[in-house]
Every structure is written in structure tokens, then in C-alpha cells.
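For chain A:
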Amino acid sequence: MSAIIIFTAVAIAQLMLAAAMALASIRMFRGPRAQDRIIGLDTLYINAMLLLVTFGIGTGRVIYFEAALVIGMLGFVATVALAKFLMRGEVIE
Partner candidate 1 sequence: MEIILSIAIGVMTSCGVWLILRPRTYQVIIGLSLLSYAVNLFIFGVGGVKTNVPPILTDGVSTSSLADPVPQALVLTAIVIGFATTALFLVVLLASRGLTGTDHVDGRSDPK
Partner candidate 2 sequence: MNGWTHHLIIAPILIPLLAAALLLFIDERQRVAKAMVSLAAAIILCFVSIVLFEIESGPNAFEGVYLLGNWSAPFGIVLVLDGLSALMLLLTSVIGVAALVYSLARWHAVGAHFHTMFQLLLMGVNGAFLTGDLFNLFVFFEVMLAASYGLLLHGSGPLRVKAGMHYIAVNLAAALLFLIGVSLIYGTAGTLNMADLAARIPQIEPDRRMLMEAGAGVLGIAFLIKAGMWPLCFWLPTAYSAASAPVAGVFAILSKLGIYVILRLTMLLFSDGPSAGFGSTFLLYGGIATLIFGTIGVLASQALGRLAGFSVLVSSGTLLMVLGISDGAVSSGALLYLVSSTLTISAFFMLIELVERGQDAGANVLAVTMEAYGDADEYEPEEGDGVTMPGTMAILGTCFAACAILLSGLPPLSGFIAKFAMLSAMMGTGAIGVPPTAAIWTLVILVILSGVAALISMTRAGIRTFWTSIEGTVPRVLVIEIVPVMFLLALTLALTVQAGPAMQYMDTTIRTLANPKLYIDAVRNAAVIPGVEFDTGKEGH
């Protein structure tokens, strides 16, 4: 029973997160401006991370945790660089 509940919840959550990712990438396509696309990427990162965590719950393994942690801790670096590029035209001054 527990297993069924959890697996169902995981499956639904995964689908929802996949949908969220799809929506985020719609912004990446539609823009209209670079900042939208970049936030789209950031959102994609976050949702992917969540997906990984749900994947961990679904499989009962903790080894996927590090990947999620890497996204959580370092995923913003790419988007920060993109943002700075937009603002200053240069990433590192």
C-alpha cells in the first residue's frame, strides 16, 4: 500500500515537473527577450533538480542526491553569468 501511494505520487509529481519544464522551455523559445530565456533556463534547472529528487524517492536511493545538490548549489552560476552578460556586456570585468 505504502509503495503504491508513493509510486503513484512520484509518477504524478514527475509528470507535473516534466510539464513545468516544458512550460519553462516554452519561455525559452518564445522569449521575447533574453532575460525571459535565461529565467526559463533557471526554472528548467530547478525543476530538473526537483525531478531528480523525486527520482530518488521513487528508487529509494540517495546517490542521486549529489546531482540535485550540484544543481541547487551551482546551477545558478551559469544563469548569473548570463545575467551579468546582459547587464554589462561582459561576464568578468
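The candidates were selected such that all candidates are chains of the complex that A comes from, given by their letters.
Odds and ends about this structure:
Assume a contact is a pair of C-beta atoms (placed from the backbone, for glycine too) under 8 Å apart; a residue touches a chain by one contact, two chains touch by 3 or more; residues count from 1.
Keep in mind the model is a prediction, meaning the values are calculated, not measured.
For chain A, the touching candidate in this complex is 1, chosen from 1 or 2.
Residues 59, 61, 63 of chain A are the ones touching candidate 1 in the complex.
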